[in-house]
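All protein chains but one are shown at their positions in the complex.
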């Protein structure tokens, strides 16, 4: 899984029918302290995450192992909202 | 999923039989505002997307979770045409 | 899928039994005009492609969705030989 | 598989129900001598690994071939804790 920060959302009228009602969020991978870097990708939100949240995303077929994404043409899902990140016992990120 | 811009098409006479009649578009990944960067890849079009459209592509086995691509030797599909991209509530891309 | 140019071949006596009789070609990814760049990879040929041909390769489990590669320990297949590449209606590559 | 060093842990209250009770560790890929480099990723721990351990991680659907991760929305698992790394017969890493 990757640690990522939610930065936005995508809106589509024309899409695969299995995506109807799905929220597709734009996220960006972060480092181990929650600082974003690199290019964005899009993940299905199954947990009502919001802009600014730090999340974990599962990729590939792992992204379809939820009741919301099963059998859909997607390859990434938000499967956890992060409360803390700890490095060697020290909390380096805490959800506000 | 990746945000990508459609830039062209590929034409092949010699191909796997399951690709007969399929439209294989050349796309390039974009950043979160729709600006392309990096190298191109090819995705099956299931939504009648056109050159210049911003789309979402699903990869790997996710690319075969549509009625058009199921059981075909492909690894990427266009599963949404993007209307808007919003970052923190601000629209940064709008389909013309 | 990736656009790639065939540059060579690999010969192996010791291999998984399901690879007996399979042609394993060395290819290199190209840009959208057919110009190679980057490092090589190896794909199963199912279409009698030759050195110099521009092809499309499907990766991951998509590489095993052909009668030749099904259930084999492979992760990439040549599933189309490219005739033309068109960018915004202009032909930028044509097979000789 | 990748060689990786365990550097921390993630804590999440809001997560997919199949992740309840799972330990999600932050790791960083290492080179062949066990020296970390690059950006972190997160893997499910099935072996009670600890911070500082060198481990092997399996990715993609391979990350779900354990009794703990099967059918969960995850894409990486720790499936071995490394005792030694040997290069050409010389031990370059030994677990303390």
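In order of appearance the chains are A, B, C and D, and numbering begins at 1 in each one.
Everything below uses one rule, namely that a contact is a pair of C-beta atoms (placed from the backbone, for glycine too) under 8 Å apart; a residue touches a chain by one contact, two chains touch by 3 or more.
Since the model is a prediction, treat every value here as computed from it, not as a measurement.
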item: For chain D, the residues touching the chain missing from this view; value: 1-3, 29, 31-32, 37, 46-47, 56, 58-66, 69, 77, 79-89, 92
item: Interface residues of chain C (partner: the chain not displayed); value: 7-16, 18-19, 24, 26, 28, 39-43, 51-52, 60-61, 63-64, 71-76
